[in-house]
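Provided herewith is a single structure, encoded as structure tokens, for subsequent inquiry.
Missing here is one protein chain; the remaining ones are kept as they sit in the complex.
The first chain written gets the first letter, and so on, giving A and B; residue counts start at 1 in each chain.
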Amino acid sequence: MQERVHLTDKQINDDLLIGVETHPRWWFIAVGFLAIMVATAGGAFGYMINQGLGVTGLNRPVMWGFFITNFVFWVGISHAGVMISSILRLSQAEWRRPVTRAAEVLTIVALMTAMLFPLMHTGRPWRIMYWVFPYDFARGIWPNIRSPLVWDPSAIFTYLISASLFVFVALIPDLAVLRDRSTGPRKQIYGVLSLGWRGTPRQWRLQAIAGILLSALILPVFVSVHSIVSWDFGMTMAVSSWHSTIMAPYFVIGAVHSGVSAVVTVMILLRWAFKWEKYIRPEHLDGLGKLLVVVGTTWFYFFILEFLFGLYSQEAAEVSLRNLLIYQWPWNFMFFIFLATAFFIPIPMWLFRGVRRSVILMLLTSILVNIGMWLERFLIIVPGLTRKADFTFVWGTYRPSIIEIILVAASFAFVTLMILLFSKVFPLIPLFDQKEGKVLEATTRIGRRDVPSIVREE
Amino acid sequence: MSRVRQQELHSLLELPRPTSQEINDDILGPTVTIGPQFKTAVGGLGIIVALGVAGFILKAADGFDDRTNWGYYAAVFAFLFTTCQGALLVSITMRMAKTHWRRPLARVSELFAIVGFFNLLVFLPLLWTIPIADERQSIWFEWPWGAPRVMDALAMIFLVINGLALLWASSIPDLALYGKRYGGTRGAIARFLSTGWNGTPIQWKILKAGQGILGGLYWVFLIGVHFMLSSDFAMSMVPGWVDAIFPAFQALSGLQSAVATTMVALYLVRRFGRHDQYIYMEPFWALSKILLGLTLLWFYFWFAGFITFWYGRKPIEINVLQLLMIGPYRVAFYLAIFLTFVVPFLILMWNWVRRTPGGPTLASAVILVGTFMDKIRLYVGAYSFTDQELTDAFHHESAFVDEVLPATGPLIPSFFQTNWPDGSDILVIAGGLAMPFFIYLLATKFIPVISIWETKEGYLLSGVKTVLRRRYLVLAKPD
Partner (left out) sequence: MSEKNEFKWGMVVDTDRCTGCQACVIACQAENNVSLNTEDRFHQRRAIEWIRIERYWEGEYPNVKAKFLPVLCQHCENAPCEPVCPVFATYHNNEGLNVQVYNRCVGTRYCANNDPYQVRFFNFWEPQWPKTLENQLNPDVTVRTRGIMEKCTFCVQRISRKQRELKNEGRDLVDGELKPACVQTCPTDALVFGNLKDPKSKVAKMAKGSRHYRLLESLGTEPNVIYLKKVEENV
């Protein structure tokens, strides 16, 4: 049952622009603290540049470790925005409305964070121009398009650009509201950004068409990004457990699983920080919870396929990898935590309506999922390398160094910091979407009950 | 400032809203009348089905030892399984998602449960054509007591029972109505099956919960059976084919062809069952959007498997690609790619096409042909190995190492030869493809092909609202 809260347009503006228009002390304390964390990570990175990658825990054969795990994790989180904004928009799910903006912003911020890590992990980061940009015109040597590592930046840049466009198109009407409500230089900046928006029917129509077109066009990008990230691993025939055909859809659906969970976490934190109880209601968490049950179960199905068909091949490396994951400390502990947090605790809980509508339980379970999904990436990447191919004499192990831990931890701080900064400049719940939802509300009287209804646009 | 966009044509809006009595008459009427067209169709299809049975007998007379003889039979079974037994998912899923446009097609897709029962009969002989799990690669890892045969048979039987139970559960209110209106044996059977249905709130609650549980179970069983079939009857029959996405790809292909089957059935019911009043434009439109998405996903799943093999370039991977895509069954494979992906994509990408009944139906029919080609390249290809070759490959011995592994040189090993269909194969294919039509036609005379209670519920929960001289549909969303 949907609850109906009746709000005036003025009240919606006041409530949702609270982040932009008020300046509470907690915001400055939080930003200061996070900035210190990020600065610490900057120092750690500088130290790593100065000393070389020897300061990490990487070794032979584990050439990729925490950095790449974290890269995959954040690319995964970035799938939240499109999943929510684009797919739910196309399928006309009403409960998406307050969730979209925060999800899209999370997408952009997570992508920017993710991009840093592969660059950071290279041996000579000052030379990455060779790779990411085709700059070597003079010598006529272009990046090697057969390498999945060249597909990566192409996909990620495309995704970043289209996701930014997506956010911007949805921001225009809200920017106009901000323009009308602010003064001085801020008014001028918002005025430029809102591109002369006056809310004429034609402008609304163009904005709606742009939104729907972008929703549809961004979907292939959305699927391709994580598929390509998965092919970094899937194409690696020398690492038997990576070289699996399931990788692409397994990564994509896993990304949606962790991304949507991250949106739940962010929404609940925003609700608490900005007192948006009237906007982010249990019914929205309910919708996200149902979506997560489907996504999580599908993800688990792919996980089973991946796990089982590794054994099916009966290759020494694959069997020993499963042996490692199930029987050997500390991998078995991590594997157990991963399974429990990514699937066995949250999914059965979300089957219950009471849990889906409980703010605190949703916060806890959504955080659990992301702990599990981080471990999932780690358990795909690192044990696969430690049990590489059939040569037992090159099997090894890996242990992260303090530098890697600091940089990974700081990535979480960086994402939080960016979202907080964004909230100071733009509203994190779309004002116009909220008002549009209100227009489409209706009630139908059936017998003696008033049933909430919606007016269909199409 | 409202942002309601310009209203498109809405078929449900334009249609007159019939009374409860009219609905009963319109839908129940055709179930008891049998026209000449119906007789001709049933008679013709019956003859083709009989020919198919003859083809099966011819094959069975040759015995089950020569597996290559059963390749096309397996493909026909897999095709029927993918399409007809998957079709139920459309109504199950859309009922779970509480969409309103599913109402006209709910029963249309659920009636395929009866086809599923007959497909079980097609399946059982196949169990004797596959080797047991001990001496080849298998997902059963030398499981005791006759796996994979026993497990596959059990899973399939449960799936069929589940499907029939679901059909029964969703037609109880309609059967009760049928029993009240008509006497005779059929009325008595309907009354018996409706188990004292009075439509009390408690009964409705139990019914809906039951439908939900059976629907969820059907999903689980169907994905499970897809998993077993694709690994026991296809993947593990080809030496060295390790393809983790394959069961998921087959399940996805199952969803795509399930939607396509439902669409074709919906079109035929609308066209020949004269249910234009109840099958309006919305289900075609909504279903074709889903079909477009699934079509794109089909390509994605196929490509995800392909690129990994292509890039890996291990000899064994090159071999599998040769067998299934560029070798003896390449014609079937190219047709499959064209007909399940390229052509339907080009048709379905246009919004105006998706709003006609003909466009999506054409795309669906094309997809069904493509799916059949896909099954041929997979199953006939997989059935071209002997037990000995599978065992050798499992133990990495003799012929396998000598002939298959160094395949980077001469690309097509000698034993990858195309099996063209022979006489009995053609009979089996014709009979197998006629079977669902035949069974379905008969079934429509026992169970109303449009769900009466869902149609009525739909009219109850939707209304028309006029804003600024324009009519809008208002859809109630009860919990």
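Keep this in mind: contacts are C-beta pairs under 8 Å (C-beta built on N, C-alpha and C of every residue); 3 or more make two chains touch, one makes a residue touch a chain.
All figures in this text were calculated on a predicted structure; none of them were measured in a lab.
S.K.: Considering the complete complex, identify which of B:K205, B:R313 or B:H395 is in touch with the unshown chain.
M.R.: Checking each option in B:K205, B:R313 or B:H395, the one touching the absent chain turns out to be B:R313.
S.K.: Decide which residue listed in A:L7, A:M112, A:I128 or A:V294 touches the omitted chain of the complex.
M.R.: A:I128
S.K.: Among A:V38, A:M237 or A:L364, which residue is in touch with the absent chain?
M.R.: The one listed residue touching the chain not shown is A:M237.
S.K.: What residue numbers in chain A mark contact with the hidden partner chain?
M.R.: 51-54, 58-61, 63-64, 118, 121-125, 127-128, 130-131, 141, 143-144, 146-150, 232, 235-239, 385, 388-391, 393-394, 396
S.K.: In the whole complex, what residues of chain B lie against the chain that is missing from view?
M.R.: Chain B touches the missing chain through residues 311, 313-316, 318, 405, 408.
The rule we apply is simple: only the chains that are shown with their structure count from here on.
S.K.: Using mean CA coordinates as chain centres, what's the gap between chain A and chain B in Å?
M.R.: 35
S.K.: Which bits of chain B are touching chain A when the two form their complex?
M.R.: Within the complex, chain B touches chain A at residues 1-8, 10, 137-139, 141, 223, 227, 231, 242-248, 296, 300-301, 304-305, 307-309, 311-314, 460-461, 463, 465, 467, 472-479.
S.K.: Any idea which chain A residues touch chain B in the complex?
M.R.: 1-2, 199, 204-205, 208, 220, 223, 227, 231, 234-235, 237, 243-249, 301-302, 305-306, 308-314, 432, 435-436, 439-440, 442, 444, 446, 449, 451-458
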